[in-house]
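Every protein chain but one is kept in place in this view of the complex.
And now, chain A:
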Amino acid sequence: MAYSEKVIDHYNNPRNVGTLNKDSKFVGTGLVGAPECGDVMRLQIEVSEENVITDAKFKTFGCGSAIASSSLATEWLKGKTIDEALTIDNMDIVEELALPPVKIHCSVLAEDAIKSAINDYRVKNGLEAIVLEKSHH
(Lines give C-alpha, C1' and ligand atoms only; values in the text may rest on other atoms or scores of the structure.)
Protein backbone atom coordinates (compact mmCIF):
# COMPACT_ATOMS: atom_id res chain seq x y z
CA MET A 1 0.00 0.00 0.00
CA ALA A 2 1.31 3.43 -0.84
CA TYR A 3 1.28 6.09 1.84
CA SER A 4 0.40 9.72 1.21
CA GLU A 5 3.23 12.24 1.26
CA LYS A 6 1.91 13.78 4.46
CA VAL A 7 1.89 10.43 6.25
CA ILE A 8 5.45 9.81 5.14
CA ASP A 9 6.51 13.28 6.26
CA HIS A 10 5.04 12.85 9.75
CA TYR A 11 6.44 9.35 9.93
CA ASN A 12 9.95 10.39 8.98
CA ASN A 13 9.92 13.62 10.99
CA PRO A 14 7.45 13.04 13.79
CA ARG A 15 6.56 16.27 15.60
CA ASN A 16 6.49 16.51 19.36
CA VAL A 17 7.72 13.06 20.30
CA GLY A 18 8.27 12.77 24.00
CA THR A 19 6.99 12.64 27.51
CA LEU A 20 5.51 15.25 29.83
CA ASN A 21 5.38 14.82 33.59
CA LYS A 22 2.20 12.85 34.01
CA ASP A 23 2.02 13.72 37.72
CA SER A 24 1.82 17.47 37.08
CA LYS A 25 -1.66 18.89 37.53
CA PHE A 26 -1.21 20.91 34.34
CA VAL A 27 -0.65 17.75 32.30
CA GLY A 28 -3.35 15.50 30.92
CA THR A 29 -2.41 12.04 29.63
CA GLY A 30 -4.41 9.84 27.29
CA LEU A 31 -3.35 6.23 26.70
CA VAL A 32 -5.55 4.45 24.19
CA GLY A 33 -5.48 1.29 22.10
CA ALA A 34 -4.03 -2.08 23.04
CA PRO A 35 -0.81 -3.92 22.16
CA GLU A 36 -2.85 -6.94 20.99
CA CYS A 37 -4.56 -4.75 18.42
CA GLY A 38 -1.29 -3.43 17.12
CA ASP A 39 -1.87 0.22 18.11
CA VAL A 40 -1.20 2.08 21.34
CA MET A 41 -1.16 5.88 21.48
CA ARG A 42 -0.08 8.00 24.38
CA LEU A 43 -0.91 11.67 23.97
CA GLN A 44 -0.14 14.31 26.58
CA ILE A 45 -1.14 17.96 26.83
CA GLU A 46 0.11 20.72 29.08
CA VAL A 47 -2.55 23.30 29.87
CA SER A 48 -2.08 26.86 31.11
CA GLU A 49 -4.20 28.63 33.74
CA GLU A 50 -6.05 30.22 30.81
CA ASN A 51 -7.14 26.79 29.53
CA VAL A 52 -4.79 26.97 26.56
CA ILE A 53 -2.78 23.94 25.49
CA THR A 54 0.82 25.15 25.64
CA ASP A 55 2.53 21.89 24.85
CA ALA A 56 1.63 18.47 23.45
CA LYS A 57 3.69 15.30 23.19
CA PHE A 58 3.05 11.80 21.91
CA LYS A 59 4.47 8.35 21.66
CA THR A 60 2.81 5.71 19.49
CA PHE A 61 3.20 1.99 18.93
CA GLY A 62 1.61 1.26 15.59
CA CYS A 63 1.75 1.52 11.85
CA GLY A 64 2.86 4.59 9.91
CA SER A 65 -0.67 6.00 9.75
CA ALA A 66 -1.09 5.70 13.52
CA ILE A 67 2.21 7.51 14.09
CA ALA A 68 1.30 10.21 11.59
CA SER A 69 -2.21 10.68 13.09
CA SER A 70 -0.85 11.24 16.57
CA SER A 71 1.98 13.47 15.35
CA LEU A 72 -0.53 15.62 13.47
CA ALA A 73 -2.82 15.73 16.52
CA THR A 74 -0.06 17.19 18.70
CA GLU A 75 0.60 19.87 16.07
CA TRP A 76 -3.05 20.84 15.97
CA LEU A 77 -3.44 20.85 19.75
CA LYS A 78 -0.73 23.35 20.53
CA GLY A 79 -2.16 26.83 21.06
CA LYS A 80 -5.78 25.65 21.11
CA THR A 81 -8.08 26.06 24.09
CA ILE A 82 -9.53 22.92 25.60
CA ASP A 83 -12.91 23.71 24.05
CA GLU A 84 -11.34 24.16 20.63
CA ALA A 85 -9.39 20.92 21.06
CA LEU A 86 -12.60 19.04 21.74
CA THR A 87 -13.88 19.94 18.28
CA ILE A 88 -11.10 18.05 16.49
CA ASP A 89 -12.84 15.27 14.60
CA ASN A 90 -11.19 12.10 13.37
CA MET A 91 -12.42 12.82 9.85
CA ASP A 92 -10.33 16.03 9.84
CA ILE A 93 -7.28 13.84 10.38
CA VAL A 94 -8.39 11.40 7.68
CA GLU A 95 -8.73 14.27 5.25
CA GLU A 96 -5.47 16.01 6.13
CA LEU A 97 -3.43 12.79 5.88
CA ALA A 98 -5.45 11.25 3.02
CA LEU A 99 -5.84 8.03 5.00
CA PRO A 100 -7.35 5.09 3.12
CA PRO A 101 -10.50 3.44 4.57
CA VAL A 102 -8.50 0.60 6.15
CA LYS A 103 -6.57 3.20 8.21
CA ILE A 104 -9.51 5.24 9.50
CA HIS A 105 -9.23 3.47 12.85
CA CYS A 106 -5.86 5.25 13.33
CA SER A 107 -7.60 8.63 13.20
CA VAL A 108 -10.33 7.41 15.55
CA LEU A 109 -7.65 6.39 17.99
CA ALA A 110 -6.03 9.83 17.77
CA GLU A 111 -9.36 11.53 18.49
CA ASP A 112 -9.91 9.19 21.43
CA ALA A 113 -6.41 10.01 22.69
CA ILE A 114 -7.12 13.76 22.58
CA LYS A 115 -10.39 13.37 24.50
CA SER A 116 -8.86 10.99 26.97
CA ALA A 117 -5.97 13.42 27.67
CA ILE A 118 -8.43 16.28 28.16
CA ASN A 119 -10.50 14.20 30.55
CA ASP A 120 -7.45 13.23 32.53
CA TYR A 121 -6.62 16.92 32.88
CA ARG A 122 -10.19 17.81 33.86
CA VAL A 123 -10.49 15.10 36.50
CA LYS A 124 -7.12 16.09 37.98
CA ASN A 125 -8.37 19.63 38.33
CA GLY A 126 -11.64 18.75 39.98
CA LEU A 127 -13.79 18.99 36.85
CA GLU A 128 -16.15 16.35 35.61
CA ALA A 129 -15.03 14.08 32.82
CA ILE A 130 -16.77 14.78 29.55
CA VAL A 131 -18.91 11.89 28.41
CA LEU A 132 -17.34 10.77 25.18
CA GLU A 133 -19.70 10.06 22.38
CA LYS A 134 -18.56 6.92 20.64
CA SER A 135 -16.75 8.09 17.53
CA HIS A 136 -17.41 6.31 14.26
CA HIS A 137 -15.40 3.09 14.57
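The rule is short, and it goes like this: a contact is a pair of C-beta atoms (placed from the backbone, for glycine too) under 8 Å apart; a residue touches a chain by one contact, two chains touch by 3 or more; residues count from 1.
Simple rule for what comes next: contacts and distances are computed from a predicted model.
Enquirer: The chain that is not shown, which UniProt protein name from "ABC transporter permease", "Glycosyltransferase family 2 protein", "Phosphatase PAP2 family protein" or "Cysteine desulfurase IscS" does it carry?
Expert: "Cysteine desulfurase IscS"
Enquirer: Write down which of A:Met41, A:Leu77 or A:Ile114 is the residue touching the left-out chain.
Expert: Only one listed residue reaches the unshown chain, and that is A:Met41.
Enquirer: If the missing chain were put back, which residues of chain A would it touch?
Expert: With respect to the unshown chain, the touching residues of chain A are 3, 11, 14, 17, 19, 31-42, 59-64, 66-67, 102, 105, 108-109, 112, 116, 137.
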